[in-house]
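Below is a structure I'd like to ask you about.
Heads up, this is only part of the complex; the chains shown haven't been moved.
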Amino acid sequence: MTKKPSRFLQTPIEPFVVEAGLTADQILARMERISFQGRNLATAHRVWQKMLEDDVTIFMGMAGALSAGGLRLIVAHLIQHRYIDCLVSTGANLYHDLHETRGQRHYIGSPHADDSALAESRIDRVYDTYASEEEFCGNDNWIAAYAATLEPRAYTSREFLHLLGGHLWKTTGANGILTAAYRANVPIFCPAIADSSIGMGLSQSRQTKPGAGLIDIIGDIVESANLVIRKPRTASVVLGGGTPKNFINQASVQAEFYSSEVGGHRYALQIGTDVPQFGGASGSTLEEARSWGKLAADAAQVSVLADATIALPLLASALATTAAPLLARRKPPVFTLASRVMTIDGLTVPCDRFEEVNEPAV
Amino acid sequence: MTKKPSRFLQTPIEPFVVEAGLTADQILARMERISFQGRNLATAHRVWQKMLEDDVTIFMGMAGALSAGGLRLIVAHLIQHRYIDCLVSTGANLYHDLHETRGQRHYIGSPHADDSALAESRIDRVYDTYASEEEFCGNDNWIAAYAATLEPRAYTSREFLHLLGGHLWKTTGANGILTAAYRANVPIFCPAIADSSIGMGLSQSRQTKPGAGLIDIIGDIVESANLVIRKPRTASVVLGGGTPKNFINQASVQAEFYSSEVGGHRYALQIGTDVPQFGGASGSTLEEARSWGKLAADAAQVSVLADATIALPLLASALATTAAPLLARRKPPVFTLASRVMTIDGLTVPCDRFEEVNEPAV
């Protein structure tokens, strides 16, 4: 008599089998039935493919020193090939991207450096990575000078960053996050722009031009929510937490106030190193997000507890193979971004009032 | 013949001795010569005392769900008794503070909750803590209604939060972070206000009043740097990292561009749970901060790798005893905050241009 197997014991773990010459997608395929964060990363690969197959607007958030740390051209690639439709970033990531797009570099350093010696040499350290403070000052001036050329009125961070990306592209013709987004007409929001060297550059523009550098980040809230109201099916890819993670979720929650068609992200994946046990937003789980309505009840979702500098190169390399046919079929939303009122698929997306769509049917 | 002791082996570890009835300050005193994060917390107690003894402007940053998590009256206490002079906060902490000051509560919950059930009941979860979404909507409306009463012009987050605190105090007469700061004339900056429910409330004010809710966060950069230019000796207390941590450091770095008298924080302490190995700003060390000039070369500093919900109650309770005589002697800076241009010790602190003090001597 054979015993009935447990309902809990259905899918065996398949140990990873090593082989020479495995490609990124083959590695992730072999990680699908191992455990812990390896399995989660393989699941992230699947979830992202599902996003690309479905008709959803894909938001991506990035926080942490990913640009300085060598991931900026991956993000540029994701923008250019429309793995994502809208980027929400910290200011630092955009600033470090601008730094390199302008032909300057970050450098290999040591986490055990003598920081007083670095300070004397005017070298800024980000863990194991260095940059020249003098070059940073040059960037600040460059941003300040550009900001001073703009008509003195309020700009959402989205509008300003599109203009800045355009200026950067025209000046350098070089690839990067800001320039790729400019060329692909992908919007970038930076809700915490005041907490970055881009903000510092903007603030310095007031020194030469009174009233310059006015960024309407409350307008960004309205605009991002209206994006969701216009196209309620969304997905979220979050690298590292921080303000971008919450801002993407907030857009969905805010949109729900004004449109009953919004029901939270249909897909969500996050890669980061924070844990939920201390209550911080960066470490909060996607389960928790469900309680807020940030996530649809049946959303495909996965959290990967890993440093993006390991997880993203592997994941993006795998997607470069597996997502190619999906991208070829995909019809991403089309934006216009060059003025105060952006559009998505031809519809206006105002930043000065929410587009309520809950009017009773006649 | 006695061997010469090693220069490395000078101060022995003193094991902690348990006793009934120990007070917070006695506990921290006995932790001064143990190891690891316990020693660091005891050092934080010492460093904060040194800040209070010296003539420095003390900035405090707070990120993470500290208000929802039950620490808001500690922060209010630190403001009221001038353990700190300027608060930089995430929007969420101010919003959750406002929520309770308005007579509503957060609730004990479980991290293992059924989030779909919570979503159906419109309960929002922050790890092990719950709140009513309906009450949150009420707060949003309350903020929106207040913002709509303001003259439609740009407000720094500092000015807006002072006004909001005043309105809250007049409405409720209740203690909290915003109301304590209002009453003590302590400025609050919120550089990432767009990434919070306060921002959501502000955005909703536009629905009734075109042009409302315009927050000039670039002005916050100018103003915070001018604070440092006006009084170059500063100290930094950071709970949890995030945008507040960087914004406080940025004020110092930005001020240095315009004044050679600024030389980084003289004292720095941070309490948080992020580690530096992934390159994120929240986990970055105070050593690293030194390379940027955020910290004076000889600054007394300490990082405590701990959840603030454990570390801060113990630390604040100890300071309530040990800092009393220091607070009695302390002459904190005096602010006026009710208008677009704030003052510190009678000097104006503009938000529209930096106060350069590097003019060559004649």
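We call the chains A and B, going by the order they appear; numbering starts again at 1 in every chain.
Assume a residue touches a chain if its C-beta (ideal position, glycine included) is under 8 Å from a C-beta of that chain, and two chains touch if they have at least 3 such contacts.
On a predicted model such as this, the values are computed, not experimentally measured, just so you know.
Of the identical chains in this model, 2 are shown in place, and the full complex in the file is built from 4 copies.
As a working rule, only the chains that are shown with their structure count from here on.
Chain geometry summary: the mean Cα position of subunit A and that of subunit B are 27 Å apart. Of all the residues in subunit A, the ones that touch subunit B in their complex are 63-65, 68-69, 92, 111, 113, 115-116, 118-119, 123-129, 133, 137, 154, 191-196, 199-200, 202-204, 206-207, 210-211, 213-222, 225, 240, 242-243, 246-247, 250, 253-254, 257, 273-282, 284, 287-293, 297, 307, 309, 352-354.
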